[in-house]
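Take a look at the structure set out below.
The other protein chains are all here in position, but one chain of the complex has been omitted.
Chain lettering (A and B) follows the sequence in which the chains are written, and residue indices restart at 1 in each chain.
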Amino acid sequence: MKRAEPYLYPLAATIAVLAIWHAAVVWSGTRVFPAPKDVLMGMNELLQKGLMLSYIGDSLRRVSAGYIMAVGTGIPLGLAIGWFPPLAAMINPVIQMLRPISPLAWTPLAVIWFGVSEAAPIFLIYLSALFTITVATAAGVRGVPGMYWQAGRNFGLSSAGVLFRILLPSTMPQMIVGLRVALGVAWIVVVAAEMIAVNSGLGYLIIDSRNAGKRYDLVVAGMLLIGTIGLCLDIAFRRLEKLRNIRWGFQNE
Amino acid sequence: MKTWKRVAFGLGFTLLLVLCWHVAVALNPTSLIPGPWAVVLGIWELLEKGLLLKYVVASLFRVTWGYSLAIILGIPFGLFLGSYRRAELVCNPFLQVLRPISPLAWIPIAILWWGVGDGSAIFLIFLASFFPITITAMNAVRNVQVVHIQAGRNFGLSERELLQQIIYPSVVPQLLTGMRITLGIAWLVVVAAEMIAVNSGLGFLIVDARNAGNRYDLVIAGMAMIGFIGLILDSLVQSLERKVS
Partner (left out) sequence: MSAIQMHSAAAARQVATKLVVENVCMTFGRNGRAVNVLEDISLTVREGEFLCLLGPSGCGKSTLLNIVAGFIKQTSGSVLVDGQQVTKPDPRRIFVFQERGVFPWLTVEGNIGFGLRHLSREDREQRVAYYVNLVGLQGFEKAYPHELSGGMKQRVEVARAFAVDPDVLFLDEPFGALDSITRLQLRRELLRIWETEKKTILFVTHDIDESVQLADRVVVMSARPARLQRLVEIDIPHPRDISSHQYLSFRDSIFDQLGLAHKV
């Protein structure tokens, strides 16, 4: 019985919540808020119309574009900042000042620079992921024990050697955590960005469903899709952390 | 690196960026984007009209309410989940599925329940803050070292004393870090929420300044204020962290 608990408890809880939800909707007599059954039918409707896959695809596509660019620029930048104190001293204040500004607040500027197009939300995603990745990577570099640098110098490594054979491998676990968190952030921002700047995607689905006819069943369906996909992305990343040659970074000494 | 050197580098680079910004705008007079001086004047204008204070207060008000509610409910809840495995098994699936949903996606529901106004904004901020702090609290309990708990039991501490003397002190630093990060999130979300769902506050300022006349100087002024206040909030919690540890 005990071994089944990790499956039994969540299952029971989910059923209970669905039952309570259904009961609440019926009991309150609301005509707008959907019951679980309505949400399911809403999802089916989206699937039939081909919208579900197309919107999911749009959101994923935008996230990928912004995220990959952020990885490509954030990791080298983070490595450089972690490695050169003068560079860190220069760039840190800028990061600290820009980081608290919600990516959405950049929308007007983004629209000026990129027009009303795909590029604007992708830029917002890029920004949000960039900060996370850069800061995490820099912290990872600073956390490497001095012993490793000394050993590298001792074995006569060139600068390139130190970079590829010591810096990158030793920073990898911290970098991967940063990348995972950044993907989570990017997924949140893409939905928000789609609510104001474009006409497709899961975020747009939510805003549009409400505006174009108070289709709250589609709103909730969209929310559940967003949550589930976000969760899958997170799980996939954690799988990466379990790989044997990365796992060393997550052992508790 | 010596402190004065660090400050010099930081200040110098920032001034350099501002200078480049100024030059870029000067070379491009038709662009809608204003230069740094225009932004400063914009801040001054908002200050004079009393709008700056009004909007800052509105944003801070919402953050305070939403964030505080999240902390007050989330920390005990998270500690509870971390302490009782069965509770965690029951609640974790919901946390994991709800967490990746952008708070803004809740706007339709928020408006349904609270209409357009402070209520919705506070609800969104509450949501955005609740999940991170709950999960942080949950993990903080799990991270309490087993040896410390064993030592506590060895010295004959009751369950309540164990909680007070071993678990709380171990958990507090992590909670403070979590609170700082969550406050940062709350600050991001209040601005976003104000851009979509309410008619005051710094987020609204940005949207309104652009819509009501392409006042990009006010847009950037708003962004600067947002960054500045966010930084102050973060520093405040950091000094609190230092006092406690």
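Going forward, a contact is a pair of C-beta atoms (placed from the backbone, for glycine too) under 8 Å apart; a residue touches a chain by one contact, two chains touch by 3 or more.
None of the values given here were measured: they were computed from a predicted structure.
Colleague: Over the full complex, note down every shown chain the hidden chain is touching.
Modeller: A
Colleague: Would you indicate which residue among A:29, A:50, A:145 or A:213 is in contact with the undisplayed chain?
Modeller: Touching the chain that is not displayed is residue A:145.
Colleague: Hey, which subunit A residues sit against the chain that's not shown?
Modeller: These residues touch the chain not displayed: 145, 147-148, 150-151, 153-156, 165-166, 169-170, 172, 244-245, 247-249, 251.
Operating definition for what follows: only the chains that are shown with their structure count from here on.
Colleague: Distance-wise, how many Å sit between the C-alpha centres of subunit A and subunit B, to the nearest whole number?
Modeller: It comes to 17 Å between the two C-alpha centres.
Colleague: Quick one: which bits of subunit A touch subunit B in the complex? Just the residue numbers, please.
Modeller: 5-6, 9-10, 12-14, 17, 32-33, 85-86, 89-94, 96-109, 112, 184, 187-189, 191-192, 195-196, 203, 206-207, 209-210, 216, 219-220, 222-224, 226-231, 233-234
Colleague: Residue numbers of subunit B touching subunit A in their complex, please.
Modeller: Listed in rising order, the residues of subunit B that touch subunit A are 1, 5-7, 9-14, 17, 31-33, 86, 89-94, 96-109, 111-112, 184, 187-189, 191-192, 195-196, 203, 206-207, 210, 216, 219-220, 222-223, 226-231, 233-234.
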